[in-house]
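One protein chain is absent from this view; the other protein chains keep their places.
A and B label the chains in the order they appear, each numbered from 1.
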Amino acid sequence: MFQTVTILLDWFGLCIFTVTGALVASRKEMDIAGFVLLGAVTGVGGGTIRDLVLGRTPVFWVEEPAYVLACLGVAVFTFFFAHIPQSRYRFLLWLDAVGLSLFAVTGAERALQAGAGPVIAIAMGVATATFGGILRDLLGGESPVILRREIYITAALLGAATFVALGALGAPRELALGAGFAAAFLSRAAGLVWGLSLPRYRARPGRTPEGRG
Amino acid sequence: MFQTVTILLDWFGLCIFTVTGALVASRKEMDIAGFVLLGAVTGVGGGTIRDLVLGRTPVFWVEEPAYVLACLGVAVFTFFFAHIPQSRYRFLLWLDAVGLSLFAVTGAERALQAGAGPVIAIAMGVATATFGGILRDLLGGESPVILRREIYITAALLGAATFVALGALGAPRELALGAGFAAAFLSRAAGLVWGLSLPRYRARPGRTPEGRG
Partner (left out) sequence: MFQTVTILLDWFGLCIFTVTGALVASRKEMDIAGFVLLGAVTGVGGGTIRDLVLGRTPVFWVEEPAYVLACLGVAVFTFFFAHIPQSRYRFLLWLDAVGLSLFAVTGAERALQAGAGPVIAIAMGVATATFGGILRDLLGGESPVILRREIYITAALLGAATFVALGALGAPRELALGAGFAAAFLSRAAGLVWGLSLPRYRARPGRTPEGRG
């Protein structure tokens, strides 16, 4: 049984990601159907790939159409209110950070519940957290957020690994969920606020990073 | 049982979409294997995602390899005759409109036959109709057709919703199929002929749509 707290976190992450997809639609000046498609793909995309890879089909939103209706409602709402935040792109990045952190832990938990071991659970946490945003950026023609310089994929990895490790050590489930979320969100927030990043690959002096050299 | 008329419509949509994929290959001056890959991905892409999400695996073209051979034949044919239409891109958009309208109804019908309810059937119609073209544009490095300003996703939505609604109201199946196709095609055609579009999201005055604001 998938427990109440995870279900709530999962719903919250889905709505948040739907907003980010709809905000990309607003940046491209799409119509309301475009908001719904891009919002829904972003909201359910990561979880869909997780379910497919684990063999849990029909995927969660086919089993429970309320997820699709939630994406619809949130995308339509965003169509009318997207002009309110002063900086839509900044707002999008913060919402994306919340969604990323939620899905890193709930994605890992769903994998554990499907019988996966710790390595696969962490991989599923990262995949669930990142692929909604990857699909959003590909379909919306945006520069992929995973290529941004501040901590991003690392945050999902930290969150999923913290959750799985604490669970394996016997920590109470709510504590593991909370600690995993906090690990992901705080590291991503450090990236957004201070531009913090891990050491990045550097080409040798005199060579351009993208050159043939 | 999947009935004859839907099977015919489905085959027709698959061939039409394969032509659009091959036309993108022609725009990129690919070789004949490129025509086949891009044609096949476009022809079977939407239906593949529909089958995966519904849990109907192996997907339809693994069960029935004639679909793959049809993509092959159509792509090779297009390789030799793509120079005939005066305006290939315009031709591509019209074929895409026919394929979109066909798959919006057949995608929804396949979902109903797999036991899905109306919400999921409409979502599947839209996904089947749009994802072949999305994959084509991503793999071919084209600007995604879903970002075009005239009615597009809305047409798929109208077609699928008309078909599902008429079916639920007890209309004869052929009538529902025809009305769904007509709703999708006429709205997309209005977009192509008159540039008709739904009200689009507009940034506030003084703000650029893609800016940080």
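Methods note: a contact is a pair of C-beta atoms (placed from the backbone, for glycine too) under 8 Å apart; a residue touches a chain by one contact, two chains touch by 3 or more.
Just so it is clear, the structure is predicted and the values come from calculations on it, not from any experiment.
J.: Would you indicate which residue among B:L54, B:A82, B:V105 or B:L192 is in contact with the undisplayed chain?
T.: Of all options in B:L54, B:A82, B:V105 or B:L192, contact with the hidden chain holds for B:A82.
J.: Name every residue on chain B in touch with the hidden partner chain.
T.: 25-37, 40, 48, 52, 57-59, 61-62, 65, 68-69, 79, 82-83, 86-90, 138-141
J.: Touching residues of chain A against the unshown chain: what are they?
T.: 52-55, 57, 116-117, 119-120, 123, 126, 130, 134, 138, 143-144, 146-147, 149, 151-154, 157, 197-204, 209-213
By our rule, only the chains that are shown with their structure count from here on.
J.: Could you state the distance in Å from the CA-based centre of chain A to that of chain B?
T.: Centre-to-centre distance between chain A and chain B: 28 Å.
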